[in-house]
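One protein chain is absent from this view; the other protein chains keep their places.
Chain IDs A and B follow the sequence of writing; residue 1 opens each chain.
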Amino acid sequence: MGKDIREDIAWAQINKDVLKSLESPRRMYWIILFIAIAMIGVAVGSEVYQYQTGMGVSNKNNSHVWGLYIATFIFWIGMSHSGTLLSAILHLMHADWRKPIYRFAEAMTTFSLMTAGLFVLVHLGRLWMVYYVMPYPNERWVWPNFQSPLVWDMFAIATYLSSSVLFLYVGMIPDLAICRDNIHAGWRKKLYTVMSLGWEGTDRQWRNFRITYLTIACFLIPLAVSVHSIVASDFAMSNMPGWHVTSFPPYFVAGALYSGCAAIITLFIILRYVFKFEEYMTLPIMKKLVRLTFAIAMVWTYLNLIEFASVWYGHDQTAKDQLIFKATGPYAPFFWAMIFFGSILPLMLAFKRFQTHLPILFVVSILLNVGMWLERWMIIAPSFAHGHYPWTWDHDQWPSLVQWGIVFGSFGWFTLLFMVFCKVFPSVSMYEVKEMVYHRSLALKHKPAVKGDY
Amino acid sequence: MSQRHLLALFNDFDEAVAAIAELRGANIKGFDIDDLILKSPIEHPEVEKVLGDKPVNVQWFTLIGACMGGLLAFFLVASAQANFFSQIKGGKPIVPLPPDFVLTYEMFILGGVFITILGFLICAGLPAKRSPLYSAKVSEDQIGILVQGDESAVAIFKTIFTKHKALEIQEEAGK
Partner (left out) sequence: MSITNLLENWSDFRQQHPSDDRPHREYKWAMSIDLDSCTGCNACSVACYAENNLPVVGKEKFAHGHSHHWIRIERYWDNDGREFADQGAQFLPMLCQHCESAPCETVCPVGATNHTADGLNSQVYNRCVGSRYCNANCPYKARYFNWYDYPTTDNVWPEPMNQQLNPDVTVRGKGVMEKCTFCVQRLTVAKSNARSAGRSVLDGEVQTACQQVCPTGAISFGNLVDPLAKVGKQWMKQQVELNKDKQAKDAEEKAAKLRGYRILEGLRTYPSVMYLEQLRESAI
């Protein structure tokens, strides 16, 4: 199966192709943007209503105090993992095939984190007091409770968001310089001039750039792992049956990578189609990505089964009851749907013929993310309906339209951010694609007899 | 003697390297090889062979930043707990070490990343004013060599650059 990229693409062509994606959008763009804004409108309306009236309108209740907000929060946090983590790991491993796809993946990281952050706010009963969670100096010496996993979350997400924005930005400086050199009018010119910081590609700049990029990549790997482990700690550190599971942190990290990879596949296909990036986002790269997704899907499946097995053979009767409740109680359809979408469906990805079949992959990747969203919901909701104490048993609760509205709107918010990004910043890294082409042509020069795939 | 800047553009990286090697060997008045600046559209680590090893100091910023971040976090958190939380929570010690280590870890990374970026900006001299001689071709596909020398040396530079198939030679307007 072909090459990741053709080595004879002219470098000027790369600039031209990518810069073309920044040109004035077509009508369809505005239509989708409008739909996204309308979706955000639904969420804002729901939130205003909830803010004014009280959390009761979301149809949560005592004993069932968390709902879709936390589930969707984990979903977005999880989605944010693939971009930065994969980009950093593949960078360290010198996997050249990351180069055409990492930019939009990192943008996805940033925007899904920004979406996830909103869910924390929406979830709070007293949103107007949210600053209590931050450790700010005050004359009364009142601080947040540093023992709480929610405060760890705050620290971890703040660190992750700022670090991944910086990682994205630093990696984009040479490309911003290209934009500056090629776009000569309007606000864009000013924006690129300021943001490219006077980058000229001098040897001194490249030398420091290389080590900086590498260092941040090294920091981001343990950081990304710790972020989702901390989100898992929100559950694993509590004493709820179904949550108090030692294997939660790796399980969450695997789930996060999984949904992130699936989202990368979805966006890959969209960008490839919309911006005509066939030369850069090639099918062999897609194939590697799909194989990676398949591997992570199997890791996730394994960890899921491990969790069930350790509960099943453990001594904690409540946790076991809770597992049975999940599989047979009112949540059973969602539970089995999660198993189907999360573990059975990805088996398709093992077959070569589906690995590069874009329409099928598009649908499958979205369904995988549906499965991953269900997984998060299945962690939250059933645990509240079957806790340690009998008073909570059979206490099911269906989220109200306010909750669904905000969840729905969050997808609009993500779409809006991502679409604006794609039109303002190059969504394929130009200088790194050139590097990839260069490395490949060097390899050909040294070993002219190299054959097709490796 | 006034100094003049020259920027030569090359299509081929190997030719540019050869030009630099020749410049290094030649004895040109007012020219120092350390002042030579190579501008390239992609990163060429190989260039250090001809330019000589130049120190990179970003990693020291990283080390200091990370350690400061970690220490700051631990002492901020622990002393905040010791001063404000005179009350026990969940039967755990007032200064519980495991949660504090989690926060120390996060802040270690945060400090490391932030100060690394700061170090990058300082070491790479960014943000910078654009140098007088720059060509948009450099961000596209050509290699640029920026040299500095006496007015008398301009001709020698030009000879060397032309010999190595320079596509274009820009000269700073005389002052």
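Here are some notes:
We adopt the following convention: a contact is a pair of C-beta atoms (placed from the backbone, for glycine too) under 8 Å apart; a residue touches a chain by one contact, two chains touch by 3 or more.
All values derive from a computational prediction rather than experimental measurement.
Of the options B:Ala21, B:Ala82 or B:Ile122, the residue whose C-beta touches the omitted chain is B:Ala82.
Among A:Lys60, A:His81 or A:Arg207, the one in contact with the hidden chain is A:Lys60. Contact residues of subunit B toward the unshown chain are 75, 78-85, 87-95. In the full complex, subunit A touches the hidden chain at residues 53-56, 59-66, 123-127, 129-130, 132-133, 142-145, 147-151, 154, 234, 237-240, 384, 387-392, 395, 397.
The rule is simple: only the chains that are shown with their structure count from here on.
Taking each chain's centre as the average of its CA atoms, subunit A and subunit B sit 31 Å apart. Chain contact summary for the complex, subunit B toward subunit A: residues 37-45, 47-48, 51, 54, 56, 58-59, 62, 76-77, 80-81, 83-85, 89-90, 92, 96, 99-100, 102-103, 105-107, 109-110, 112-114, 116-117, 119-121, 123-131, 134, 136, 138-141, 144, 146. On subunit A, the positions that touch subunit B within their shared complex are 10-12, 15, 135, 141-143, 145-147, 151-152, 155-156, 158-159, 162-163, 166-167, 170, 174, 177-178, 181-182, 197-212, 215-216, 219-220, 222-223, 226, 230, 431-432, 434-435, 438.
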